[in-house]
Structures are given as structure tokens and as C-alpha cells.
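One protein chain is absent from this view; the other protein chains keep their places.
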Amino acid sequence: MASASFLPPRRTIPFPDRKVVTMAEAASLVPDGARVAIGGFANYQRPMAFVRELVRQRRRDLTVVGTVSGIEVDMLAGAGALKKVETSYVGLEKYGLARNIRRRNEAGTVEIVDYPEVLSFDRFRASRENLTFWPSAYLGGTDILTHNPDIKAFDCPLTGRKLYAVPPADPEVVVIHAGAADEAGNVLWPSRRLMPQELDLDTAQSAEMVIVTVEKIVSNQFVRRNPTLNMLPAYRTAAIVEAPCGAHPTPTLGRFVIDDAHMQAYVAASASDEAFDAYLDEWVRGTADHAAYLEKLGAAHVMRLQEIATI
Amino acid sequence: MPSREKVVSLRDAAARIPPGARVAFGGNIMRRQVNAFARELIRQRIGDLTIYSFAGGFAVDMLAAAGLLKRYEGVYAGLFWHGLAPSFRRGVEAGAIEVRDYSESAQVARFQAACNGNSFMPIRALLGTDMAKQDPEITVEMTCPFTGRSYTAMRAIEPDFTVIHGYTADAYGNVQWPLARDADDVDQIIARGSNRLIVTVERIVPHEEVKANPHLTYIPSQWVEAVVEVPFGAHPLACDTVHDEDEEAIRAYAAAGRTAAGAADYLDKYVHVGSHEAYLDAFGGLAALKARLGVGR
Amino acid sequence: MSAATIPEIITIALAKSFADHEVGFTGLVTGAAAMLYGTSIPLAAMMFAKLTHAPNLTILLAGWSHNPDLASLAALPDQEFDSTLLDLPCEAQTVRYPGQFSFKRGHVDFGFSSGVQLDVTGSLNSVVIGDHARPKVRLVGPILQPEHMTIFRREYVMLPHHTARVLVEKVDYVSGVGYPGGLAGRAALGIPEGGPEWVVTPECIFDFDKEAGRIRLRSIHREERRGELAGVTGFALPDLEDAPATPEPTAEELDLLRRVVDPRGLLLGRAPEH
Partner (left out) sequence: MSAYTTNELMAAAIAREIEDGDLIFVGVGTAGRAFTLAVGLPVVASRIAQASHAPDASIYWGNLLTPDLSRMPEAWLQDAFTTWPCAAQLQETSQKIDMLGKARFDISFESAAQVDRYGNLNITRLDRPDGSLKTRLVGCLAQPEHLAFVRKPIIVMDLDPRRFVPDVDYVTSFGYRRGGTRREQYALPGPGPQRVVTDKAVFDFAGEDNVMRVRSLHPGVTLDEVTAAMGFAPAVAPDLAETPPPAAETVELVRTVIDPDKKLLRV
């Protein structure tokens, strides 16, 4: 009976005795070839410390399913870890095109499957609602249809109108970066938040293996004092990693602003495979872990990126 | 900043609803039902109504008592621990009211389909139930174009009007809720799928107050056609965080509704009294109600 | 220590059927007897499980309050339903739909539901008695019952009254699906998972021969009631003579239940013993 069930398996990994793990342990939960959703939006609040650890562990053939993608997939592409991304946008916003992924896409080594932005969100809603398709009415005439064999036309069973079935996102693993969590794995969100944080909540509901990197581990008492901020209860998370400034160089709401200088350096390095390899050697492979990365950034530099908390 | 104020009287708001309209009501069982609005519909004798709701009961039962309800589509029509909805039940059992029953996720799928402009949403909870067979205009069995998995396609609810009772709003119709609140309702989704939305609120607040906490705006002004200040607009049910339900008044209503004559007497005594203010006066007035039911938040 | 009451026997039996890390969902049921079976016993059972073999169990009270601190309740939420629950200390509050969990994705491992009729296939009815268009009795509606019986991973049907009108051969209206045609029949409907696991009444616990799609007696709470059971049940009970007794709680279990889980007797209706 279980094998025929339409419900996703409740446990995709054994629950460890302790939910709080190291970054290396958390990254090892993502196998080569995995289908991954990475939290954040464009260049905001990406779990970059986790992405760097995937690069350190030389992960290969990943498929990233996203909505509005940025530096996180560009870094994976530049490190040779990315096979495919399904998304509505890959770019670095004001820093321009994402040059690593563009170069590899044009060379045919990274596939980009295009979805309009709204449907890219709806695909996560479909996973959350355990739907094997999401109906859409408005794709006719676009080349998104011609280039995306995963979208299929069908007739509305009630109106007869021609519709398009869009497949659910269905990531195997979701990784997001948040402010705080307790040791049981309850994750807190600020009540005033923006699209990247909201999107993280939707993304986290689309899979069972949810890994959360956080600025700080807090007590369960702290959680119980703020139950309205607990948007991701413990039973929804598989692993918690403490990673202060873990979204660097992207911002974290109420904690850090974007590291403009580092973004500029990143963009410059992504001009060629060789230069980007040197960047990875220096900043990623050349640092043993996130602590070493922070040390290389330097306390003075990191402290200047701090933001006065708004909440 | 927006300059179009949308504050109207309860009478003017209800007068927008024509007889025979299809209207979605917000609220859930014991909370935030649009009772003052329903009483105004009764005063104006606007009938032949089709009502869509999530878990409803009280407002629908009053419309049934007044003979104004033609059809009800929702997940629940009852008075919680005060029993079944007596007039609604009588009307249905007499064949005077048509009902389409749907479960929570099925009805939410219908509201959600309207929200995102789809003609239907697929769900699985009705497979094998008699609800899936009630009305082929609303539910059709279908299979997933990718997997062949079975679903029930739920037709979108596209109401003529939608009425919600909210906590506070500014004069432009930005409606806000408190951070800690009861959440077992889908008012925001119902509002999101509305075509013409009327909101009654406990209190109209200055726009500056809204701007200070914009994350509490759950219904933005752009969705709203009219906003009405109606303190205790859900009475005798609760508006959570503002006041609790009026147990005594609900008991009296349930008791009166045991017979058609009793229900009619109730309407004469409490509804056909001219206005919402006169209704509140029948319970000792706003100040007395606040003192008795306010939880002082 | 006084002997276990029937609610206590049921509570311990339920508790032992929960696994660690599971998520259990109770509604907030109305009426004294219905509340005992639909809300209080499930809450007590989940708390007992958390204190014994399932510390990581998550209690979803009314789908809303996550792991509420029930010991801080001075009274069960009834008169002040809203504000009592709102102020109840907990780990998370669901503040929007569908909130922190998605039942359609199978986040709920087990739930508790009820109805006015339950039949031999395990199908449940809470909508009408008689014909739907012109019913003999119009009831409240299906609410979340279809979801409980399909997309929750398993369901405990809690019936506060064991009578032949409730336990019937065939329900008048299927608002929650059991096993018509057995597991194959369920699969043909597109719902290979979920469904009723147990049916709990003041007299006994039923479970199902899921292959055959037929209810069966699992255990009887009171031996002295065995002879009466057929008379109050609206369908045949072929296994009446073989059904074992529902296990009596041990003294330690009863002590934990009375002293820690329900010290004020709010849930299971027992006055404190000192």
C-alpha cells in the first residue's frame, strides 16, 4: 500500500538524534545529480555558505529548480556543479547578466528550462498541494511552449478551453537561510518581511528534506515566546546549521546588507572560466569551512555590512 | 497616495446587492461572519440569494429564516455547540433551499481557482464521496495530463459580490488584522478571488496607522469597492481579538429558531428594527456589549 | 488507585499506536461527549505519548496551535474559545491558510474525526440523514472530513455514542471514504493511501480487514458488555466471541496520566486525587 501512495514519503532521510549539524554534514545530504531548490530571491538572502560547501565537496550534475535565480546558480554553474536550472530569470540584477551560467549555457553544458515567473511560483504551490500538475491558461503563442517539452496542453474538463499543464517543482532537497532556529528545528521569521523570505516559506513547504542555515540558534523558550513568528515548525525541518552571515555576499533581512565590493569582485571574476576558477580557489576551495571564509573576509569587513535590525 | 475614500453606510452597501445575486461571505463558524450585513439584507428584503462560504452558519441561517436564501454552497452550516442551524435546516428539509456541500480543501480550491484566474483547480479529497457526484457543473472527475492520477476538478467560484467582516481599515479600504489571531478561516483568499468586494470593519482607522504596519494589511484597498464601519458587525458571533461571542444571544437565537414562528418573531424583534445601532440597542447598546464581551486587547 | 475509566483505557490504547516524530491533528469538537472523544481523549493520548515513547510527536490543536502547553490551561476552551486558545503558550500558531503545514502533501500523519453514521466499509457521514435533496435530517456539512479520510496518512474515527443508528450497514451519504471494495476499491478511486485505521467507541475499538474492506472488532473495553454489543450495533459482529479485551493501563501508566497529563481532570473528566 505504501508504495502505491500518492503522498510523498514522510521521511526522506533518517532524523538524526540531533537536528543541528555542521555545514559539511548538511551539504552531504545533497547527492550528486540531486534536484535542489535554493532559498532567496535574485540576489537576496541566498544560503551562500551552503552553496560554497557544495562546491567544496565538488558536487556534480545538480538540477536547481527556482523562480528568480541569481548568484547561487551562477556560482554552481561556474564550479561545474550545475547540470540544469528551471527558472524564470538568471541574472545578477544591477550587476548584470550571470556570466558563468550564460557562458556554459551558450556552450551547451548547462541547460536552462524557462518558465514564466508566476508559473515558476505556482510550481512550488503545486508541490505544496501535492498536485502532479498545475493548470494554466495563458501560455499560448509563446516560445516557452516550443522550448519546454515539460508543459503539456489539455482541455479544461469543465469549460473545454485549451489549457496547459505545468509540472510541479518537486525538489528533493530545499535549502534556505533564515534568522533563527531552536535546536529542535523550529525556524523563526520576522513579522515584517519581504518577498525573499515569503518565497522561502513557500519553497520550504514543497519538500520533505528541508535544510535551514540560520544566523543564530536560539532557545526553545525564545520560540515559545514568539509562536506567531514560527513559520516553519520543527517537524518540517530535517537539519539546522548555524551560519552567521551565511548569506554573504547577499543580504539577510534585518542583519546584513549586500556586500557590494564583493559582488563587484565576483562579477569581475566571472568574466572567464580561468578567472572564476581562481576566485573559487581563493574564496571557496581555499577556505576550509564557513568560519574560515568569515575569517578571510575579516571581522572589520563583516561588521561594516551589519544592518540595524528593523524588528 | 490614494485619494478615493470608500466609506459608505451599511444601508448603501447592502443596497448594491441585487435580488438573485451570488454572494460570497467571509468568516468561519463562530468568528467574523457578516451578520450585520445579512441583517441589513433582510431589512431590505433582498432575496433569491446564492451564498458561497467556507464554514458558515449564522448569517446563512438568518437569511434562511427570512426566506431570502435560494442556494447555499459551503463546507458547514451550523451553530457549533449551539447545535444545527435551525432555519437553514428547516428550509433544506422542506426542499426550499438547494445545497452544494464541499469539504474544506474542495471549497478553498474553488476560491483559489478564482484567485489565480483559472477555471478550476484539481483536488483529491472528494474522490469516492457523494459530494463529487452532486453537481456536474461544479465537479468533474479528471486525470492528470502527465501521470493519469485521478482528481476532481472543482469549478472556480466567481461571485457577483463578496462580503467580509474585518478588524480595522482605513477610509480607502486597506483592511488590517492583528499579528496574533485565529486563522481557521480563508477570508483573505475569498477576498482575493472577489469581483466586487464590500468590507465591514469594527473600526475605521487613520491611513497613517495603516502605513506604520503595512504587513498587517491582508486586504489591500485595490480589491475593495466599499468599506463600512460596523462595530460588533459579527455579533452575536466573535470578532477574535476584539470581542468574544455572545453565548447568551446565540442561545436565544437557536432557541427562537426551533420553529418558523419563533424565527420570525426573532427577526421582528432584533432585525426589523431599522438599523444596526437599533439592533445593538436591543442588547443594551454598544457600550454595554463592549463591557460584557470585550476582551480588552 | 481507582480502576481505569473507559476514557483512560482508550487514551492509553491510542497513545501506544502513535510513533515518534509523527504529527497528530485534532479538531475542536463541540458538545460534551463529542468533545471528550473528538478533542480531549486525543489530546491526552498525544501528550501521554510525548511523555513516554514519542517525545518528538507534534500536536496540532485545531490545526492551529503547535505543541500547546496544555498544562497551563485553567479550563478547556469552550466559553472563551477564541481568546483562550489565542493566549495558550505554544511553539507556533497558524496565522494564515494553509499555514505552516500542508495537509495535502501528507504533513499530517494521523487525525481524529467523527460523524453521525459509520458503515461496515468505514465510510462516514456528517452531511444528511435520508436523501440529500430532500433530507430527513440536515446536518452541518462535511467540513474537513473528506481530507481526514484521504490525505491524512491514517484516521481514528472517534464515536462518542455506540448505537445501531450510528454504526450502520451503509451510510446515507458518503462524506468520508472508508474501504469500499477494499484496498483495491480505494485505489480505483484514486486514493491508495490513508483511510480509517481504528473506530473508537465507548464500548470497543474496531479496525479493518483492509483487503476485504470490512470492519472488524479489535477489542472490547468491558467484558461485561460483550453480550450487549450486538444489540447496539447496526451491522453484524462475526468476531464478537473472539475479540480480546482492550488492555488495562498499568498502575504506572495511570499515575502518569492522572498526575502529569491531566492533573486537573480537564481532559478526561476525573477530579484530582490527592
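Order as written gives the chain letters A, B and C; numbering starts at 1 within each chain.
The definition used in the following text is that contacts are C-beta pairs under 8 Å (C-beta built on N, C-alpha and C of every residue); 3 or more make two chains touch, one makes a residue touch a chain.
These figures come from a predicted structure and were not determined experimentally.
Interchain touches from the omitted chain, evaluated on the whole complex, reach A, B.
Annotation: of A:T63, A:N105 or A:S206, A:N105 touches the absent chain (contact as defined above). Across B:L84, B:C115 or B:V199, the residue that sits in touch with the chain not pictured is B:C115. From the options A:E93, A:D170, A:E183 or A:E242, the residue with contact to the unseen chain in the full assembly is A:E93. Annotation: of A:F6, A:Y44 or A:Y266, A:Y44 touches the absent chain (contact as defined above). When the missing chain is restored to the complex, the residue among A:M195, A:I217 or A:V302 that touches it is A:M195. Not every partner is drawn; the one left out touches chain B at residues 1-4, 114-118, 170, 172, 174, 188, 192-193, 207, 210-212, 214-215, 217-218, 220-223. Contact between chain A and the absent chain runs through residues 42, 44-45, 68-69, 87-91, 93-97, 101-102, 105-106, 112, 114-118, 121-122, 125, 137-144, 147, 161, 192-196, 198-199, 202, 251, 253-254, 257-258, 307, 310.
We adopt the following convention: only the chains that are shown with their structure count from here on.
Under the stated contact rule, the graph of chain-to-chain touches is complete, every pair of chains being in contact.
By C-beta contact pairs, the most connected chain pair is B-C.
Chain A and chain C have centres, each the mean of its CA atoms, that are 39 Å apart. Under the contact definition stated at the top, the residues of chain C that touch 2 or more other chains are 93, 95, 98, 104, 151, 190-191. Touching of two or more other chains is recorded for residues 124, 149, 151, 179-180 of chain B.
By the touch criterion stated above, chain A contacts chain B in their complex at residues 6, 122, 130-133, 135-137, 152-154, 156-159, 161, 163, 165, 167, 191-193, 228. Contacts from chain C toward chain A in the complex involve residues 21, 23, 56, 58, 65-66, 69, 89-93, 95, 98, 100-102, 104-107, 109, 151, 153, 183, 187, 190-194, 210. Interface residues of chain B facing chain C in the complex, by the touch rule stated above, are 30-31, 55, 57, 74-78, 80-81, 84-85, 88-89, 92-93, 95, 98-99, 101-106, 108, 123-131, 134, 149-151, 179-186, 188-189, 238, 240-241, 244-245, 247, 295.
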